[in-house]
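These notes are about the structure you will find just below.
A single protein chain has been omitted from the complex, and every remaining protein chain is retained in its original position.
What follows is chain A.
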Amino acid sequence: MKIKLIAQIAMALLMARFKQTIVAAFGVTFSITMFITLLSFMGGLNDLLDNLILNRTPHIRLYNEVSPSSIQPISKSEAYPDAYHFIAHVKPKNELPEIRNSEAIIKALREDNNIRGVAPKNTVPIFYHVGEISLTGILDGIDVDAENRLFTFKDYVVDGNSLDLKNTPNSIILGIGAAKKLLVQVGDNIQITTSNGTQFTLKVVGFFQSGMDELDKIQSYVTLATIQKILGKPASYITDIQIKLYDITKAPELTKKYNKLFETDAIDIQTANAQFETGSSVRTLISYAVGITLLIVAGFGIYNILNMMIYEKMDSIAILKATGFSGKDVNAIFITIALTIGLVGGIVGLIFGFGLSAIIGQIPFNTASLPTVKTYPINYNTKFYLIGAVFSLITTYMAGYFQSKKASKIDPVDIIRGK
């Protein structure tokens, strides 16, 4: 009953100053719209840039690095136990970069509950032959199904089909940069040579575009079986095991565990790509700062309108107090006015924000380095909408709070006697 009465009075005062109310509400609408649009757009871009790296990067990578023996003969000498040793003459062994016992490791990993998937890979440096000259390149042997599932490999195959790699024997998917240099079309054959001199002919079944130009000039893909055939190695020959986890934050911890358990080198995504996290968080911080500034400015708008309304309605406030409305009631009336402006402005702002970001999401955005992206990326995260809604209410409440306090302190005697 009482709430209804206060709401009724608040609405009457709002309607009496309809134009100013609309202007104030529009201030909130504008700031919420921009807040949502800014964050959605920024969020979309962040995701895009992160995915450029993160989608293509395993959370944990197991490999064998060519390294000198960690125990040099001099360290076995008892004469200088604590000294620093400059003499190191045991060179790296002529060891294959193969992961030993890879089949057992993969089997063990597939049974681990933390792991979403495992994709084995072989990497070999090669030369592509074009007429008289040779271009250096890197050939990856992959499990096509696992790559598609874990690293969205097929999205990056711009010409041809990723599955043809699996279905056509001795086939290759060429990096688009390399293909341009080699002047080949899908269906042509090319010649490659490995670092130890083996020559091989492969059929081109597609082109690959990662978004990173330098990579596309050298990188090509064949199946695991093909690369094993080229190298003359058995089916257990694997140089890399790529692991995707369900929870990326567990990567550093599990990396340490696998390093010990499987006696291979292991690196986690956080260590390998530390700079991306930093970039994203700084961009997000900036967009929040701008958005919240907009909201605070809108808050000042409401503050002003209420200030004027209170001066104009001094008489009304005085008579309400004289006829039995307490300071608390008057306070509630003006808080209701402020929150109504905030709520209406905020809701309309959320809708406009959604609309504007949807429009931006339709604008064509074509870039050679991002073959899968056709329009500007937008992140429709409900978190942004929640923050926008909460902040619009908080700023309008704060703006209303001080003014309402002022209104509730008006002494009716001063006003009525002043006439």
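One rule holds for everything that comes next: a residue touches a chain if its C-beta (ideal position, glycine included) is under 8 Å from a C-beta of that chain, and two chains touch if they have at least 3 such contacts; residues count from 1.
Please note the rule applied: contacts and distances are computed from a predicted model.
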item	value
Omitted chain, identified by the protein name its UniProt record gives, among "ATP-binding protein", "Acyl-CoA dehydrogenase", "DNA repair ATPase" or "FtsX-like permease family protein"	"ATP-binding protein"
Given A:135, A:212, A:292 or A:319, the one touching the chain that is not displayed	A:319
Residue among A:235, A:358 or A:413 touching the omitted chain	A:413
Hidden partner interface residues of chain A, rising order	1-2, 5, 9, 12-13, 15-16, 315-316, 318-329, 411-413, 416-417, 419
